[in-house]
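One protein chain is absent from this view; the other protein chains keep their places.
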Amino acid sequence: MSHYSAFSIFKQAMRGNRGWSRAWRDPEPKDNYDVLIVGGGGHGLATAYYLAKEHGAKNVAVVEKGWLGGGNTGRNTTIVRSNYMMPGNTMFYERSMKLWEDLSQDLNFNVMISQRGQYNLCHSPGQMDAARRRGNIMRANGIDADMFDRAEVQRRLPYLDYSASARFPIHGALYQGRAGTARHDAVAWGYARAADKHGVDILQQREVTGYLWDGGRIGGVQTSRGDIRAAKVALCVAGHSGHLAQMAGLRLPIETHSLQAFVTEPYKPLIDTVISFGAAHFYISQSDKGGLVLGGDLDMYNSYAQRGGLPIVEHTLSSAKALMPALSRLKLLRHWAGVMDMSMDGSPFITKTPVDGLYLNGGWCYGGFKATPASGWCFAWTIAKDAPHPDNAEFRLDRFERGYQIDEKGVGPHPNAH
Amino acid sequence: MIRIECPVCGQRPETEFTYGGDATVRRPEMTNEDPQAWIEYVFMRGNPRGWHREYWHHVQGCRQWIVLERNTLSHEIGQAELARDAARAWSRTSEAAE
Partner (left out) sequence: MKRLASGGRIERSEKLSVSFDGRRLPAVRGDTLASAMLAGGLGTVARSFKYHRPRGIYSAGVEEPGALVHLRDGDRHEPNVRATTTEAFDGLTSGSQNAWPSLRFDLGAVSGLASPVLGAGFYYKTFIGPFRQTTRFWKWCEHFIRKAAGMGRGTYRSDPDAYEKRHRTVDVLVIGGGAAGLSAALAAGRSGAQVLLVEQDFALGGALLSEPVGHAGDAWLDESAAELQGMENVRILTRTTAFGAYDGKTFGLIERVSDHVKAPEAGAVRQRYWQVHAHRTVLAAGAIERPMVFGGNDKPGVMLASAARSYLNRFAVLAGDRVIVATNNDSAYVAAAELAGAGAEVTLVDMRERIGPELDELINGAGVKLLLGHGVLEAKGWGRVRHACIVPVDAAGRAIGQKTIVPADLIAVSGGWTPAIHLWSQIFGKPVYDAGGACFVPDAKPEQHIQTAGTAMAAASMADVIEQGFARGSEAASATGAKGDCGPAPVGLDSGRFWQSDFRKTWAVFNLQGKTEGTAFVDMQHDVKLSDIDQAEREGYVSVEHLKRYTTQGMATDQGKLSNLNALSRMAELRGVQVPDVGTTTFRPPFTPTTIGALVGHEHGRHFRPTRRSPIHDWHVEHGAEMTESGAWLRPWYYPEAGESLEAAYVREASHVRAHVGIVDVSTLGKIAVQGPDAAEFLNRVYVNGWKTLAVGRLRYGVMLREDGFVLDDGVTARLAAHDYFMSTTTANAAKVLAMAELMLQTAWADLRVHVTSVTDQWGAIAVAGPNARALLSQVAGADLSREALPNNHFTRAQLAGVPVRIHRMSYSGELAYEIYVPSRQARQVWEALIAAGPEVNLRPYGTEAMGALRIEKGHVAGPELDGRTTLKDLGFEGLASSKKPFVGSVLRKRDVLEDPDRPVLVGLEIEGMSGAKAGALLFPAAGRTEGHGDGWVSSSTYSPALDRHIAMGLLKNGASRRGETVRVVDFVGNEVLTARVVANHFFDPEGERQNG
């Protein structure tokens, strides 16, 4: 396999780019794997990579129903941050941030992690207080955070609406400088290539249709193209966790909802950071290509359609113009939707399940992308050691029975409100 | 823009409603003290890919809660009835079962 570098690029260019090899193999499945990961998105591929790299697993496969990164990995708004305040979340997301900071080098694949900072705008004294608590918890845990008042936000982001006609005036912002964006597709491809290099079999175009059982224990999966045996089966299928869990007889504290994303035509640099509006669910950044990437609220109703509705289109764009009036004359190029595992407290699961041999990674709501490295790292640990790492210790399925709800927003068991 | 046939107001756009989630989970009796029953009701969901019975609240209309059949994959809309009627039918069937 080619090692990627400026030198290799040059060398290949001299040969008409005919010498590049496949980024990952397209193998036939073996009869039996130690670990079979269901779902070839960022989380599944990262899990496979860390199983092989950190735990020396030699016999691992990832099975994917479509193409790698074709789910939410390839649909999200690419924001990376670690500004979580609830115990159980804080250090997990910070682990992810640290892995991001080394990811391109680790994978020898430029995932374009761009630490251009993220502002969480506040629009009332109450929001400022809540942001301060979050920022303080971050700092007390060794994570960078700053509070800015209105004047400082205006100095840094002069193009937002500070006029008297702003419906929700900006009072200030919580800022994380290490936050930013990454190139979403590259994350899937980079992990796939690196996992493949460690011997992981990546099996595309195979949809899991059921499980194989050894008595009460999972013994593998049935797929659209034949059975594959495995000692451990690990689900990384956020958006479809409910469906795959149900095949194993599990009901989950998860609903599937659709979340839209938007991109404008490409423009020369306008916004060099990530901005989250505090008066409505809206965030914006600009990609390296120049498209402004906009995210909004859920469509609110359960959906697997990967297609969004007009009310949220209007809602998101009106938030965009309310925040930054200059966006008005720019043009929307494309909008799409992904389907999310919305959990009952807004936080994920990385855990063994009550079914022997079945492991679950899901419930990511719409924060899954930033979690990708730590999710794979912790899930690999959990699968390899049959016990959670301290960083994912609270991402258990029984936390609702215990009362340990990890509710960053405090909205309670309403999946569409997180 | 989903359009919902409100049994009281007729066909209205989704923006007049708020979504209330799964209508197949049944609230335990007030006197039920089994935490597991309440865990199931509050947290656990079938989350079907396909037809779904769900609550919608006509907040900007008659303020009735409605049970709507809707396909979560195609967004097709099926029957709608007042939650009140659905609840009555439910209690009749469960009484019959007893």
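Side notes on the structure shown:
Think of it as A and B in the order they're written, each chain with its own count starting at 1.
Rule of thumb we're sticking to: a contact is a pair of C-beta atoms (placed from the backbone, for glycine too) under 8 Å apart; a residue touches a chain by one contact, two chains touch by 3 or more.
Only a predicted model underlies this, so the values are computations on that prediction, with no experimental measurement involved.
Residues of chain A in contact with the chain left out of this view: 4-6, 8-10, 13-14, 16-18, 20-24, 26, 66-68, 70, 74, 85, 87, 90, 98, 100-102, 104-105, 108-110, 112-116, 123-126, 128-137, 139-142, 145-147, 158-159, 161, 163, 165-169, 174, 183, 185-186, 189-190, 204, 264-270, 272, 279-280, 286, 288-290, 307, 309-310, 313-314, 317-322, 325-336, 401-405, 407, 409-413.
Interface with the hidden chain, as seen from chain B, comprises residues 1-3, 13-14, 18, 20, 26-27, 30-35, 38-39, 41-43, 55, 57, 59, 63-65, 75, 77, 82-84, 86-88.
By our rule, only the chains that are shown with their structure count from here on.
Once the centre of each chain is set as its mean CA position, chain A and chain B turn out to be 31 Å apart. Within the complex, the chain B residues that touch chain A are 1-2, 14-15, 18-19, 21-22, 35-36, 39-40, 42-47, 49, 52, 54, 70, 72-75.
Interface residues of chain A facing chain B in the complex, by the touch rule stated above, are 240, 242-243, 246, 251-256, 300-305, 307, 309-311, 344, 400-401, 413-416.
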